[in-house]
Structure formats: C-alpha cells, structure tokens
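A single protein chain has been omitted from the complex, and every remaining protein chain is retained in its original position.
So that you can tell them apart, the chains are marked A, B and C in the order they are listed, and the count of residues begins at 1 in each.
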Amino acid sequence: MQKIRMGMVGGGQGAFIGAVHRMAANLDGQIELVCGAFSSTAERSKQSGRALFLDDSRCYSSYQEMFEVESKLPADKRMQLVAIVTPNHLHFPVAKMAIEHGFHVMSDKPATFTLEEALALEEILNAHDVLYGLTHTYTGYPMVKEAKALINAGKIGKVRKIVVEYPQGWLAEAPDQSNKQAIWRLDPKQAGISCCMGDIGVHAANLAEYVSSLEIIELCADLVATVENRELDDDGTVLLKFNNGARGVLMASQISVGEENNLKIRVYGETGGLEWSQQEPNSLILKDLHEPNQILRAGIGQQSELATANMRTPAGHPEGYLEAFANIYRNFAQQIRAFEEKQTPDEIAQDVPGIKEAVRGMAFIENVVAASQSNEKWHTFSIAPTNK
Amino acid sequence: MQKIRMGMVGGGQGAFIGAVHRMAANLDGQIELVCGAFSSTAERSKQSGRALFLDDSRCYSSYQEMFEVESKLPADKRMQLVAIVTPNHLHFPVAKMAIEHGFHVMSDKPATFTLEEALALEEILNAHDVLYGLTHTYTGYPMVKEAKALINAGKIGKVRKIVVEYPQGWLAEAPDQSNKQAIWRLDPKQAGISCCMGDIGVHAANLAEYVSSLEIIELCADLVATVENRELDDDGTVLLKFNNGARGVLMASQISVGEENNLKIRVYGETGGLEWSQQEPNSLILKDLHEPNQILRAGIGQQSELATANMRTPAGHPEGYLEAFANIYRNFAQQIRAFEEKQTPDEIAQDVPGIKEAVRGMAFIENVVAASQSNEKWHTFSIAPTNK
Amino acid sequence: MQKIRMGMVGGGQGAFIGAVHRMAANLDGQIELVCGAFSSTAERSKQSGRALFLDDSRCYSSYQEMFEVESKLPADKRMQLVAIVTPNHLHFPVAKMAIEHGFHVMSDKPATFTLEEALALEEILNAHDVLYGLTHTYTGYPMVKEAKALINAGKIGKVRKIVVEYPQGWLAEAPDQSNKQAIWRLDPKQAGISCCMGDIGVHAANLAEYVSSLEIIELCADLVATVENRELDDDGTVLLKFNNGARGVLMASQISVGEENNLKIRVYGETGGLEWSQQEPNSLILKDLHEPNQILRAGIGQQSELATANMRTPAGHPEGYLEAFANIYRNFAQQIRAFEEKQTPDEIAQDVPGIKEAVRGMAFIENVVAASQSNEKWHTFSIAPTNK
Partner (left out) sequence: MQKIRMGMVGGGQGAFIGAVHRMAANLDGQIELVCGAFSSTAERSKQSGRALFLDDSRCYSSYQEMFEVESKLPADKRMQLVAIVTPNHLHFPVAKMAIEHGFHVMSDKPATFTLEEALALEEILNAHDVLYGLTHTYTGYPMVKEAKALINAGKIGKVRKIVVEYPQGWLAEAPDQSNKQAIWRLDPKQAGISCCMGDIGVHAANLAEYVSSLEIIELCADLVATVENRELDDDGTVLLKFNNGARGVLMASQISVGEENNLKIRVYGETGGLEWSQQEPNSLILKDLHEPNQILRAGIGQQSELATANMRTPAGHPEGYLEAFANIYRNFAQQIRAFEEKQTPDEIAQDVPGIKEAVRGMAFIENVVAASQSNEKWHTFSIAPTNK
C-alpha cells in the first residue's frame, strides 16, 4: 500500500491557504505531495516546489500542463488527487479540467465563483467517476461532529432555534494595498458578489445546516458595506427559516473590532441546547431544561463514533484548526482508498463536504445578496441561479 | 435629616419582585418602608405588612385608600415615594393617582400596559411637580455605566454595530398552572401584546440605547410563538437601525433551553469594541483594532465617575443584580433630596431611567410587534400609538 | 414583632468595613441600626450617626459609654446586638464588655488579636447567655454552602485533597502612607504576628474546613515578606494534613500582581470534585470520574436547603459579596429571634461562624507562623497559645 499521491494548483511561496492544505494533508501521513502548479511561471513554480522537496520535473508552469503530463504517467506514480488553492475565480476551471482528466479534487471554498458554475460542476461530476471534496473546515472539528450526532440521536429534541455568528474585526479599517488577503476579498471581480457572506457567512450557513441536519428555506437579510467606499458587504445579519419550522439568526461581520475568528453556534431544541465556539473547540456545552449544563470535552465519557474517529489525542491535549482541516483530508483519503478498492466508504469517510455543500454554499451567497436587496421581508432560498 | 419614606403597592407575601424592590431600597439605608397596599384585601395586606415590621395602621387595603390617607398625614410622617410592583395593567392607574396626590413614583417595568398609557403618563407628569423612576435594572450595573461613559468619551470611535441578546429558557415548556410568573406573561389580557419582547426584549432595547446613547429609528422583526397554543411571542429577533447609521441585532428568547438570564451586549465602533454580560457583571471587555483586548474590572484602574459612584465594594468583591437595582433606588433617593431642597440633582442622581425610557420602552414593544406582522422589511420606529 | 436593634462600635465616616456591615444588616430589613460608638470623639461619632439618620442621643463617644447607657434603656428600645468593626486589637475588649452587658455580638474577623484572647473570649461566652457571630464572609455564599452540602451527602466520596488559594496583588508595592488599609495590616502592633495569613490566609483556612467539614491537624508553612523592609509576611504557602487523612495546599498572597480577591477552592474526593471561585460565586463546578463536568448554578435544579435558603434571586440574577455578608446577618438575626423565644434555631440559623471558628482562626494564624519558623517539615496544629 502506498500513500495517496497529491498535486496542488496554487499555493506558491507566500500564499497562506496552500500551506494550510499541505499541513493538513501531511499530518496523518496518508497523503504525499508529489507535484504542483504552484505559480503561473515555470521558475517560480519550481522554486516553490524545491522548498517542498519536489523534483523540478514535477513542478509545472500551469495546471493545464500538470493535468496533461500527470495523466500520462504510470498509474503507480501519477497524482491521484489535486488540491485547488487558487483565487476563487479559478476554482471552477481547474476543478473541471481535473475531473475531466480523472483526478479526484479537494477544493478550497467557496467552490466556484457563481452558483451557475457550481451547478455546472455538479453536472460534470455526475458524468465522471471521480471524487470531490470541499474544505468547509469548521465541520471537521470533533465536537462539531459530536453536536451533530447528539442532535441526530434526539438528545435535545426537535430543533427550534439556531444562532450562528461569525464575527471578525480585520476589515474594520480600509486595508493597506499590501494586504492582499483583504484587497481581493473586497474586489467584486475577484471575490464575486459578496465579501463578508462569501468569505465567512457561507461557513456559518454550512455549519448550521451540518450540525442540525436541516436546510435553510427562507431568509431575510441586511448586508452592509460599513467602511467607506466599499462595493461589497463587510457585515450582515440574516434571519432564517429552516425546513422543519425552526428559526435562525446568522451574523457575520468583518468589522467587529477585536474579534479574531469567533465562529460560534448555539442550537436550541425542545428539551436541550448545544453551544460550540471555534476558539475553544474542544468543549461543547450541553444544556438541559431542568438539570445543570454539562461541559462535554473531547475525549471524556461516551461519545459518538463520528466524533471520536476524528480525535487524535487524549482528553486535555487540545486539538485545533489544523487537526480539523486534517480530518477532511484524512477522511477524503479513506474515501479514495475505498473508491479504488471499489468498496463503499464507511460513515466516517463519507463525512466530507462535497458537491452538495458546494452548490448550497454558492446558493446561500446568491440568495442572501438577493434577500438583502429586496424590500420584502422574506426571500425563498432557491438553488436556481439568480443571475441567469 | 431623615430617611426617605416609601410606600409600596403590590408585593404581598409570595410576590417576587416586591421583595426585590424592598431589598434594593433597604441596602443603602437611605429609604425606609413606612406603609403599603400589599394585597387587595385588608387582612392580607396587614399580614404582609406585619412581616415587614409595619404597623397595621399603615397597611392599606387599596392603593386608593393609601394615597388618600397618606396624603393627609403630617409632612414629616407621610410617605414621599411609592414603589409600584403590581401586575402590569395596574401600573398606569396607580402611577396616575400617586402623581396626582403628589407622591414620587418608582415603577416596575414595563411602565404601562400600552404606549397610549405611557404617553398619557408623560402628560400627567408634565402637569405635576413629582419625580418618576422606572426600574430598568440592567442599566444600574457599574460596568454598564462604564461602557456608556467610554463610548461617550470616544474610546471606541463612532458606533457602527450593536449586538444585544437576552436568551432565557424558562418558557421552553408549557408551564404548570401553578407557575404564576409564566401564566400571566403569556396571557394577552395581563401582559399586553407581547410576552418575550414586552418582558425582556424591552430591557435589551433599553440597554442598547443607554449604552450607546443612540436611538433606534427602524426595525425589522421576526417574533414567533414557538411552543404550541401560545397567543404571544416567546422568541424573536430584530434587526435595527440607529439614528447615527449604526446597525444592530436584538435577540430575545424565552425558549432557549438552559439559558438563565443571559443578557449580553456587544458594541463595535470604528476603533474599538465593548462586551458586557449580565451573568458576569463585574467585567467589561474592551477590544482594540490592533492591541490585545483588556478585561476592565469594577474597581481596577481609572474609571468614570458614572461607574465608580455606583460601586460599593473594592475590586474582586463581586456586586450583582440587587446592587444594580439598589443603584436605581439610591440615585433616585438623591434626586428626591435635591428636589426637596430645590437643587439640581447631580449627574449621578439624574442617571435613573424615567418617563422618556417609559415611553420609548412601550413604543419599542408596539413597534416590534407591528414590524413582525408586516411583510415589508423595514418598519419605522414611531412613538405614535399604533393601536389608535 | 420588631426589627432586631443593632449598635455599632467603629465604622465612622470613611471606614470601609463598617459600611459593609451596615449594608449587609440592612439588606433584608430584619435589623435596624439604632446606635453607635462610631469614633473616639463625641462629635465625630455624632457626625457619623447623623449621616446614618441616628439621633444624637444614640451616638456615643465610646463603646464603654454605649454599653453602659444602652443596657439601662427600656427592653423594647435598647440595642440587642452590637457589630464590632474596630481595628483588630479592640475586638476582644469590646466583645468582652458587650457580652458582660448582655449584648449579642457580631464581630469582624479576625476575632481577636491573639489566640490567647480568643480562648479567653470562649470562656467568657461560656459564662454568659449571649450569642456570638463572626463575619467569615466567604462561607456565606450559597454555592459554598451547596458544596458543603454535597460533600456531606457523599457526592464526591471521601475527601482526599483540598487546594485553597487566595491571591491578591494590592500589597505588591510599598504602600503610600495614605493607604491606611495597607499600613495597619503591615504593622505588627496593629495587625499581630501575621499580615497575609492573618488577613486572608485565615479566610482560606476557614473556607477549607467549612466546605469539607474537616479539620487541619498538621501543617508545613513557608511565609515570606517579599517586599523590602516588611516585618510581616505578604505571601505564603502551607501544606496541610486533615483529620481524615486528606492532604491540602493553602496559598495566600498579597503580592500576586493583577489579582484582585481571587479566593478559590477545589476539593477532590474519591469519586468527584468541586471547584468554586469567589469572583464568579454563582457557579460551582462538579467534577466526575467518568462523566462530563457539570456547572451547578445558583437556582438551577435540585439544590440543598442550606444553599437555597441563602439565595434571594432567581437563577441568572447574580448575587455577590454583600449578599453573602447579609446571609450571615440574616441567619444571625434568626438565631437571636429563636434565642429570645427560647427556641432552638434551625439548621439555617445555626449556620453562622461563631466562637469555634474564632478560636480555630486565631490558632491557624499562630500555628502557621510557628510552622514557618520551624526547620522541621511538619508542625502539629495546636490550639494551646504558642506565645504563652
């Protein structure tokens, strides 16, 4: 048996998210980086590759070249999986070509630039026999999975209300031109129709649906561009209705001064409640109608298989963001192994965000922008592209 | 000099909030309970009064009798101030008669049953030379006052966003008939047009306006009656616009299982942020664009006069709900003393919720209900009664 | 029925702890301040009394005068109870004279200046039919009482280990001469043989014995005078052995920069653990061998009578230091009523620190100083005075 061989598009020296993908893929020793199209020039791609201990021959100057060349390598040598860590507008064309050349895809989020592309991607995947994963990292945390398992097991009764919030403060000022992370997110040409909702609101929506196993069906939104001269939203609040009748509130903000990456979810059911916060991810508070609240901690007491299979250390040895990210890679690697052995992946391996989440995520972004522009209170969540 | 002499309407044995008012009035030794119309029968009123060490002659069978009799007692003996702790629908007639008999009033909230009554009360007060206070308790906390003072001093820059939430869980189930606190709040005849917003949402709105020194001008609301067979809301979320352009979110809930009385406010400005939570009231988190967050603690470092004048113990000796309540009474007692000496009360004595807050609170309740019933997204906050 | 009539020795204008005693006595409306010897001159005593709305005739220039005069007043008018809030070296003579004149005593801690005095006080009390209370405030908190009740009920099994810590930072620097609270505590003539252990270590020892219902039998101590030119300890750690074989650690410090009044206790038994912190007094963490930890909150779920009888507000309405202090006064007032009616006080009324705690507290101070001076590791806790 060999490690899964992975290539990467994007992620050259200085890029942040590419390094995160590589660490996540490295952690469990199941995946080996074998090639990459790290930059748009041959030389810079090679430079990046050397720092990753790759041979120059596997460092390509374009993703097109990489897919062409790698697909002709011997089966036991060629890349099996490609990680896409480019700017957003390239996610779709890279994924499309990868799929058409028979490579499995792990894409950074958001899946595509528009909902229309996401739907097209879904069609392409339906027509090809490859696997697709999407790094909605936050659902990779064990205690998020425990929350989902508890709700599925009826621990808090029928869900009535979900409050999900994602405040950050890093865009509270106009950014320097040197701050590339900020500049592209605020540029409609690179980021699409939303900054705040596209970048982090979509994570919050995904988290709410994942944990509750519910779907958003209506929304009412107020998105604002708080800082002067911004074309895109940097803050927004969304009222939600879910398909079981539950209500919800989604808050996302990039102008909440002093907040880091404070994603937090609270779910209230008929008989209990759950609260989880990304900045203290190893705890999950379980609330009760009449009894004291409990602090569920990763690794303490009886916990679901879904959660425990995604823990690496004993209780009290905190796991963090990279471990959550690595869970997505490890579970996807298991999916690939099952695929290659023509077996059905187990529940744990299947628990990876995929094309369904890609489509719903892009639909969320387009629906929330449309809802914000409307004078009517409620907007029906639709997965038909609004820009057609 | 003598203690301020106080009477009470309502608050007989077994009633909760009357006892709270008495403890709050007692704490600083500035006020003396001298009489009461504690219950609707003479005997039960006397029984309650005896347990409070009152003479039978000062325990009345009705508030009408009390105001009549007390107003004819010698000036150095008669009640100066009446605390109104009856069910809501009596707040207005009791306050009206008290004012007309020349007694100062401290009313439990909400001030009246309808906005129309609140506006009528305002007119009555304008025509009489007495003082009126309203127990919006939460603004009595020192660190809430510190937050207000910091914002007024420009510490966080122009306010951009306010998130205020008030989750409770005690109405998550249909209550027993023995639970009188729950039964009347859910009954439109006793509670008015709203349960959740009328009981706690109004506190949250008051806190947001107090801390920020801003006013709500538009709102978008989604109120729900979550538990079966309820006529009134037990949960709701409101999007807010403030008069300086800031946005806000107000969440109030009585069905958030496992939450006690978790009022919390976050205010974000251009250069800083503030966060305060009622269940840990002696801390105030100050957030900064670039520097580490600070935990401001009651009594530590240089703090505003507004805050320090409302502290009783050194740092690390926690003060709580009753002390916040007592601040309202103590400051109001100072107002009365200034009034009697025909002096202008100082800033601290003036810092008591009054008729303006009474009117805005009732207006909030009526506006939020109207907004929730509307299909349009935004509803203009109006202080003209909506039910006229 | 009348309020209990209380006099006060000490506590003139500007004194801190006298005001705390008065607020604590006021809160529940069971006790009325009727007289005082607030200062050592007649005029200043009267001035202080007037601010408390007392008649000049009840403001005395000395405690001797007060006891003489008050004991001759009619039974329904004279003081029944005296609160002693003088500097430490006067606690004993004032208490002695009060007892000999038939007045009940509520003394600030430490009970006396020396263990010898405490033992003498015990003898005097044995010879007179009056009640004695001591304000070890921290055992007045409801969740401390809940911890005691849970341990007594076997909830955590046999106690094995107690960690009690009391860090403060206010003496980390040499104090200004204007800081009277600091100056006298650091002066052996006024404070006795210990600063840190006498002021706060004794509270920690009392808390450990109260919560566990155990007694310290051996100790090993390291007391230090950290800041230059200090004669008395400002920091110390003590290893403890309890009478059931449990071990303990007691840390007290006045030089722990940035700490306010951070008294905290953890008790570990065979099957569970408990953790309580004075700065968040409404929570008590219950720990379990195999199950998630629970956050017990004042007013939530089934709690002991000992705890609930000492709560005044519903869950989520925080109570603090003054309420804990007031519990001591209220329970002592009930003791006095039972005494006057020649009845046995109930468990709640009896739950007030008294002469036993006075003696053990003074013994703790003397033993811990002796232990620190010894070169042997273990020192046997003895209640024979060490300075005889």
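To be clear about the criterion, a residue touches a chain if its C-beta (ideal position, glycine included) is under 8 Å from a C-beta of that chain, and two chains touch if they have at least 3 such contacts.
Predicted, not measured: the structure shown is a model, and the values here were computed from it.
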| item | value |
| --- | --- |
| Contact list for the unshown chain, restricted to visible chains | A, B, C |
| Option from C:Tyr63, C:Tyr268 or C:Tyr329 whose C-beta touches the chain left out | C:Tyr268 |
| Among C:Gly154, C:Pro188 or C:Gly258, residue touching the chain not depicted | C:Gly258 |
| Sole residue of C:Ile17, C:Val224, C:Ala338 or C:Ile383 that reaches the chain not shown, by the stated touch rule | C:Val224 |
| Touch residues of chain B, complete complex, unshown partner | 286, 290-297, 300-301 |
| For chain A, residues in touch with the removed chain | 1-3, 16, 19-20, 22-23, 26-29, 33, 50, 52-53, 168, 259-262, 278-282, 297, 299-300, 312-323 |
| Absent-chain interface as seen on chain C, which is shown | 156, 160-161, 163, 165, 169, 172-173, 220, 222, 224, 226, 235, 237, 239, 247, 249, 251, 253, 255-259, 266, 268-273, 285-289, 293, 374-378 |
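Everything that follows uses one rule, which is that only the chains that are shown with their structure count from here on.
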| item | value |
| --- | --- |
| Longest centre-to-centre distance from chain C, chain (CA-based) | A |
| Chain A-chain C separation of Cα centroids, rounded to whole Å | 56 |
| Centre distance in Å when chain B and chain C are each reduced to the mean of their C-alpha atoms | 35 |
| Chain A-chain B separation of Cα centroids, rounded to whole Å | 44 |
| For chain B, residues that touch 2 or more chains besides their own | 259 |
